[in-house]
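Comments concern the structure below.
Note that one protein chain of the assembly has been removed; the remaining protein chains are unaltered in position.
For clarity, chains are labelled A, B, C, D, E, F and G in written order, and residue numbers in each chain start from 1.
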Amino acid sequence: MKKEILEKLLKDVQKGDISVEEALEGLKHFPYQDLGYAKIDHHREIRTGYPEVVYCEGKSIEQIKGIFAHIVSKGDNIIGTRANTEKFSAVKSIIPEAVWYEEAGIIGVTLNKKETLNPPISIITAGTSDHRVAEEAAITAELLGNSVNRIYDAGVAGIHRLVDQLPIIRESKVVIVIAGMEGALASVVGGLVDMPVIAVPTSVGYGANFQGVSALLAMLTSCASGVSVVNIDNGFGAGFNASMINRI
Amino acid sequence: MKKEILEKLLKDVQKGDISVEEALEGLKHFPYQDLGYAKIDHHREIRTGYPEVVYCEGKSIEQIKGIFAHIVSKGDNIIGTRANTEKFSAVKSIIPEAVWYEEAGIIGVTLNKKETLNPPISIITAGTSDHRVAEEAAITAELLGNSVNRIYDAGVAGIHRLVDQLPIIRESKVVIVIAGMEGALASVVGGLVDMPVIAVPTSVGYGANFQGVSALLAMLTSCASGVSVVNIDNGFGAGFNASMINRI
Amino acid sequence: MKKEILEKLLKDVQKGDISVEEALEGLKHFPYQDLGYAKIDHHREIRTGYPEVVYCEGKSIEQIKGIFAHIVSKGDNIIGTRANTEKFSAVKSIIPEAVWYEEAGIIGVTLNKKETLNPPISIITAGTSDHRVAEEAAITAELLGNSVNRIYDAGVAGIHRLVDQLPIIRESKVVIVIAGMEGALASVVGGLVDMPVIAVPTSVGYGANFQGVSALLAMLTSCASGVSVVNIDNGFGAGFNASMINRI
Amino acid sequence: MKKEILEKLLKDVQKGDISVEEALEGLKHFPYQDLGYAKIDHHREIRTGYPEVVYCEGKSIEQIKGIFAHIVSKGDNIIGTRANTEKFSAVKSIIPEAVWYEEAGIIGVTLNKKETLNPPISIITAGTSDHRVAEEAAITAELLGNSVNRIYDAGVAGIHRLVDQLPIIRESKVVIVIAGMEGALASVVGGLVDMPVIAVPTSVGYGANFQGVSALLAMLTSCASGVSVVNIDNGFGAGFNASMINRI
Amino acid sequence: MKKEILEKLLKDVQKGDISVEEALEGLKHFPYQDLGYAKIDHHREIRTGYPEVVYCEGKSIEQIKGIFAHIVSKGDNIIGTRANTEKFSAVKSIIPEAVWYEEAGIIGVTLNKKETLNPPISIITAGTSDHRVAEEAAITAELLGNSVNRIYDAGVAGIHRLVDQLPIIRESKVVIVIAGMEGALASVVGGLVDMPVIAVPTSVGYGANFQGVSALLAMLTSCASGVSVVNIDNGFGAGFNASMINRI
Amino acid sequence: MKKEILEKLLKDVQKGDISVEEALEGLKHFPYQDLGYAKIDHHREIRTGYPEVVYCEGKSIEQIKGIFAHIVSKGDNIIGTRANTEKFSAVKSIIPEAVWYEEAGIIGVTLNKKETLNPPISIITAGTSDHRVAEEAAITAELLGNSVNRIYDAGVAGIHRLVDQLPIIRESKVVIVIAGMEGALASVVGGLVDMPVIAVPTSVGYGANFQGVSALLAMLTSCASGVSVVNIDNGFGAGFNASMINRI
Amino acid sequence: MKKEILEKLLKDVQKGDISVEEALEGLKHFPYQDLGYAKIDHHREIRTGYPEVVYCEGKSIEQIKGIFAHIVSKGDNIIGTRANTEKFSAVKSIIPEAVWYEEAGIIGVTLNKKETLNPPISIITAGTSDHRVAEEAAITAELLGNSVNRIYDAGVAGIHRLVDQLPIIRESKVVIVIAGMEGALASVVGGLVDMPVIAVPTSVGYGANFQGVSALLAMLTSCASGVSVVNIDNGFGAGFNASMINRI
Partner (left out) sequence: MKKEILEKLLKDVQKGDISVEEALEGLKHFPYQDLGYAKIDHHREIRTGYPEVVYCEGKSIEQIKGIFAHIVSKGDNIIGTRANTEKFSAVKSIIPEAVWYEEAGIIGVTLNKKETLNPPISIITAGTSDHRVAEEAAITAELLGNSVNRIYDAGVAGIHRLVDQLPIIRESKVVIVIAGMEGALASVVGGLVDMPVIAVPTSVGYGANFQGVSALLAMLTSCASGVSVVNIDNGFGAGFNASMINRI
């Protein structure tokens, strides 16, 4: 609960502008709107400066339409992650501004465009198979107003592919490293740059990869300082976090 | 290998200032000094802007003394983590400037003091038992030139202890959340602030805590955006990462 | 084996009302009826005060019809969990009173309606995706004679959505908290209320969620007192347990 | 934050009895007292009806003395868990009323004695080695005002030892089952009684017991309805939870 | 390599009946026949007294037909496990004596019928869902010449269903206990009988069952003596092992 | 509850020899004696034909003395497992017949000696380090009236050491295989003999052995039929189980 | 970065044959070609003496066609692993020389045939179900210029099937052992031969096999010296590694 809002409410009560009962009502209901199946947080953009994010997996078409319609009616931007074409079509049918980023699995609705930040966030992947996760991170970052520098398929088995990209990587304020298998790329990048590295383990691999566990553990125990980690395949989280850092 | 250094080397060869053999020698040896048991990276501070960090666990007294002496002789600052009083005494006997941060287990040698950055980094812990990890993060951040806002014992079992600290937390550019057991504090803080949250799971707990795994998994799967995670009990990593973000 | 029944049997023998052989037969057969593929426990409702519960997963249509028919023939109520529409149709074809609760996956047969208990059991979920598990808990509790207070999508990423529901939550005698991902909601609720909290981890999430393990471990290691845990996605168990507590 | 306290504060402001600034200060500071190393929650007993609980593991002698002294100075009862004789002696030296329950590892300070509730909570253990955890549960329950019915060493390898205790077990409103190894006792008891069963897995065993994991998983997947589970070796949590249920 | 066969070979060499080269050839080739894709062990029935067992999963229709044809051509009995109707049909088309045990997933070819052993092996299951595994054990035991006493759906949640079956269980020389979920049945039976108990954990359950791990660990850590364990869902192994014991 | 005892009780009641109340008392108390800290099962030897077994780990000296004294006073044999010299001395001081088997960690009290069974049980170990577990199995089997054939240090890295022992192994009716590391010995023996193999994984090894998990999993998934498994390091369980089979 | 290439570059600069800018450009671009979705490493065959390997899983048809076309245009050989018929057809449509090895899942393009090395690499499998992995290893080794000695279905349950193959196995310089379930074959072979053994655990099995973990752990903890391990089901890695050793 934000101090300023509480303070204003208290002052309104003191001045007699609103009654105690009204204040209590205000306190109780202000932060969100209850659709029954979802409680939408309209003050989120004001509070955090970011659009509302809708995690589409596990939600029905009807729920998603309802949520998108409600948020758009307030004039807010939306990022819908882990969507599919069916869910996008449903949203598109009611919100013509909706854009479909297929590789990223993201539905974007941008009513108020922000100016794009510079320098770009660098996103480095170890292999071609990490593409989907990388695009989720990249599109998230772009929808949040950042530019992105995509450096894909630069894994450590051929480390020279990484080394010559270093000059442009070093222009970023924050870098996202995305790798499956043994996830060594995060440590190698972390040792070569002087900025925060957000590491995303992916579930690319088989056997002792255990759906991303090998990369996850490797990234968490990286010998390079400055590496922090998000969940397996969590491109969105990395893009969001990088955007926060980039906007400082 | 930094482009500028390579470029200068190439130019020196072109101008005939140094021979090809000399250039090759320079390329081969410039980046570190080999003590036999350790390869010390003198260009690290120049390259990354940070002091040399020595992880003291698993190194002998003699090795530690040798490494500290060598770095100090070059005029660099040092942070020695996971140390103990015995190792500190050995260092102190040869480097009078060495300072012992007992709760953090850190030996600090600050030959060149930087000015302290503002606003402070907020470090929030869930319980009194997370103290040691928190101090490792805090002293690391301070030795790297940041000020720190310590908010200890503010776990979610009594969430009001957190809520009234929010105004000062919100003045930070980055926040570190340290929690063992179920690690819920990271999600709660992540939902209340608009900045990067670096979460540190601790091994505080027993049984199904599995030496920090419960907190680690919880933080990785946090429903709050903007949370990234470092290794269990890795206060140093969090402090280092937060400092990188704070200095942007 | 219930003392009173044994005692009566022994008294009947003593009085000569039944022979030793008859007593032995009685002891042997009284507690259940053997359908071959299932042993139905008719004394369960008498013994425990609850309807017979049929776990429908892994049972064939024919087995389910047989079991339902047999129980209904004795006039007992039934709760069939983890069912699907096909199994419901089969039951409905022979028991017109059968009711289908689709979201909960429950078939209910209520021959003897109990009066509804008050105050309601509060059921709180972290996100929309936990809906199915929540409905399994809710319908179970309702079929067992309780009223239910549904508070859905109140996760900790926006903790104000929970706080304003506290007054109605506090009217319950027991609360069920259902959450996937990091399961932090159980700790937060546990710290805000003064009653038993039954926590249900759900398999909602991906990556380091490991099909509900992150939430399970988090709930087991909760820093809040008064939280106990049932199996991942076990809405039925939570509803049943809460009903037991609510009826005290 | 309790509605009534907020409401009173608002009314005081409306009446002009306190200024907005005073109200804000009151909101900020009322819920706890900050000792630096700990934030003590004096309103906990009022809010939850329970004494303050201090988890002594991982806290220094000085911290424990400070916390106990502070709570006692407010006239509150205290339960100190996971303590040892050294920590007890330190507390005893400043609080003569402190009592040491050695097998339970609990320090109790009871300034205001409650009347003892009836019927007793039944606590059943599988083997002699589960004693310590059982006593933690039993003493916790007793200090919270309950009477306890101890039924120790009644494991399923000799199930007749359990069966003849059923009549007295059935007089309880809630039962705690404590077992290591395969934890089967929880399922067996759950099938024989008609009340909530709180299961406590213990780390008693070796090999594939994995420090309590075998019992933990067994209890979570119990085929008996009405069983909920707390953390491995968490006697305190079971006693606390049972007390909550017993007081309904 | 059997001593007698080796001895005879050596004697034949000594007598000059066969040359050294022939002896070496004999040693090399006697124990099996190489189909290229499989090495069939014709001496197995002689050596171990049991029919050849063919694990059908992961073998192609053609491979299975080839293996069955080859064994039958030698007049040996066959047990084909983990088969399906398609594979059975293929075998049936070339071996009219083949019999399909659908619930067990077993193809049996019995060219030489053994007399049935008595007393029967008792096979006890916890629930209806363990049926398939139980039938794999039962049919295996029957094809190996044993009679079987099926006691299904006798789980510990209603322990009286088990108790009255004890007299017939006690007539066996060995008992197989099959249970999923928490696997407690193995311990309960182990405490009530005086004979070897072969426990089979099944993958029946969900969540913290982890595809049979909860039952597996519980059975391995059983507090009852005399319980040994086979792999999850390994009905065949249990039936085979019980047959070995029953034939002593 | 044994049918015959129940039957006799019922007949006594029918004849009027005992009252209903006496019968109930008899039923309630006959099976064990309650020492407070332990419930001793005097009918166990009658019921199962085996001595009482006392697991000494986690029991105090006083508890162990009390339990041994009580059992001996009834004239029963005792096997005390996981003991140490201190516990043995305490028992010896009150029971002169007590014998200490140091390598096995077993205290044996044999008041009524059974005649020794033949043929011997074969116990095969992979390495010298498995000695302690092997002796626990061997002494258990011997105290239960079996003879034992010890074949130690016959691991698969030098398989010829095993092969020449086969003739004497094949004279047994049951074999125990004890191995740490990769536990391959169980499969190799299982493929060479025609009798039940009880496999005991040991915690001998390091790294990916995970305290016996590698051997445990290997033995559970053995490609040889006829192998069943007991808990890691559970020599007692293997000896007890083998004795049961040997006595058939 | 290879010393000779760097040296030549520096010398060219010194001689004035190329400018510093050209040298930098050369350093930056020489090692690979960027297709956007993939960075192809043309110098790999020069650098490592091996063809380019394309891991086809997770790459789209278009990406695979692009990568194959590019490599072939340079005259290099290619091995495409984890392919399927659809992907092969696409490659075949543009590269007529492409060959499909169905059981191995490999697409081979051999523009420059090497002479075949002798002696052959021995590849031993435990069972018929390990066939696919074995063929991946065998075809890889063959495409890399080795001959292969296939010894399939020689598992330890019938160890005589292995023993008579030993003479031909001993002619190899390196042996690959492929086994699922308990993976004991690696230890048995390791104890019988005097050469490096590359062990490949397969995911063949069920239950406690955990998709190959039982074989993986067993192979890692093998009591036989000389065994090293690659990832579960990684036939390619074993074939590649064996080829490296065979070519020494």
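Of note:
Please note the rule applied: a contact is a pair of C-beta atoms (placed from the backbone, for glycine too) under 8 Å apart; a residue touches a chain by one contact, two chains touch by 3 or more.
Computed from a predicted model, the values in this text were never measured in an experiment.
When the omitted chain is restored, the residue from B:Glu57, B:Glu102 or B:Glu171 that touches it is B:Glu57. If you put the hidden chain back, the residue from G:Ala83, G:Ile124 or G:Val229 that touches it is G:Val229.
Taking the whole complex into account, subunit F touches the unshown chain at residues 127-129, 131, 152-154, 158, 160-161, 163-164, 204, 206-209. Residues 1, 3, 47-50, 53, 163, 166-167, 173-174, 193-196, 198, 216, 220-221, 225-232, 236-238, 240-241, 244-245, 248 of subunit G touch the missing chain (whole complex, contact as defined above).
Panel shows subunit A; residues 126-127, 155-159, 181-184, 186-188, 190-192, 205, 207-210, 213-225 of it touch the chain omitted from the view.
Keep this in mind: only the chains that are shown with their structure count from here on.
Taking the mean of C-alpha positions as each chain's centre, the chain lying farthest from the centre of subunit D is G. In terms of their C-alpha centroids, the spacing between subunit C and subunit D amounts to 26 Å. Subunit B and subunit E have centres, each the mean of its CA atoms, that are 58 Å apart. Per-chain CA centroids place subunit F at a distance of 49 Å from subunit G. Among the residues of subunit E, those in touch with two or more other chains are 1, 127, 158, 163, 207-209, 216, 220-221, 225, 231-232.
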